[in-house]
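Sharing a structure, written as structure tokens. Questions coming.
Removed: one protein chain of the complex. Kept in place: all other protein chains.
Showing chain A:
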């Protein structure tokens, strides 16, 4: 028996305990090795599949590395100008209240240029889900400082480390958002271990269920890595994230009403 037929036997249908959801497309991802976006995309696609809402879900992609999210999740998408995804989602949700609408945004998109749009969408309590991927750096433009960049962190625009006296402080926007009465569910998750992925998936399920029950805005921050921007291997990135990001951006649910 050749090695290939041996493998085919092992992965035969009756032996499989897990499969890729068809809501995740087969297009080759442009993300760097070790990037968290791929895992988050998979989690969202699985939840859409399991909840049976593929034909009722509209995603809004940002500007940044995940601008091309529409190439990977098999749903209708709107591609927003930088930071404006919550405005698009607001209108989409209000004009089609029976649909599931989510934005997918990075730290530059949501916490910097789109700060007004996200705060006001949250404050209005729009019936949408927000996925906020925080890797403390601008990925697509080549590793510049983000609002969430940690003190002392080296980036292309803070080559000697972030000096908070000059640049201001790493922004805990999720804590700010949790204060707004319009938000119903605000949580901070990660995706670096199978356990973390399971928790993230549960949070995503809950968020879409909130939409179904017309409960208002659910906000999920995912603390993630950027191996290319951080100039670390994928393994080292996860270690750096745990050592540096998690103490400043502690995981857990801030609000669940």
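One rule holds for everything that comes next: a residue touches a chain if its C-beta (ideal position, glycine included) is under 8 Å from a C-beta of that chain, and two chains touch if they have at least 3 such contacts; residues count from 1.
FYI, contacts and distances are computed from a predicted model.
Colleague: The complex has one chain missing from view, so what does its UniProt entry call it, picking from "AAA family ATPase", "M42 family metallopeptidase", "3-methyl-2-oxobutanoate dehydrogenase subunit VorB" or "Permease"?
Modeller: Not shown, but named in UniProt as "3-methyl-2-oxobutanoate dehydrogenase subunit VorB".
Colleague: Can you work out which residue in A:40, A:58, A:241 or A:254 touches the chain that's missing from view?
Modeller: Spelled out, the listed residue whose C-beta touches the missing chain is A:58.
Colleague: Using the document's definition of touch, tell me which of A:47, A:65, A:88 or A:245 contacts the absent chain.
Modeller: Of the candidates A:47, A:65, A:88 or A:245, A:88 is in touch with the missing chain.
Colleague: In the complete complex, the non-displayed chain touches which residues of chain A?
Modeller: These residues of chain A touch the chain that is not shown: 54-58, 60, 67-68, 70, 74-81, 84, 87-92, 94-96, 99, 116-117, 120.
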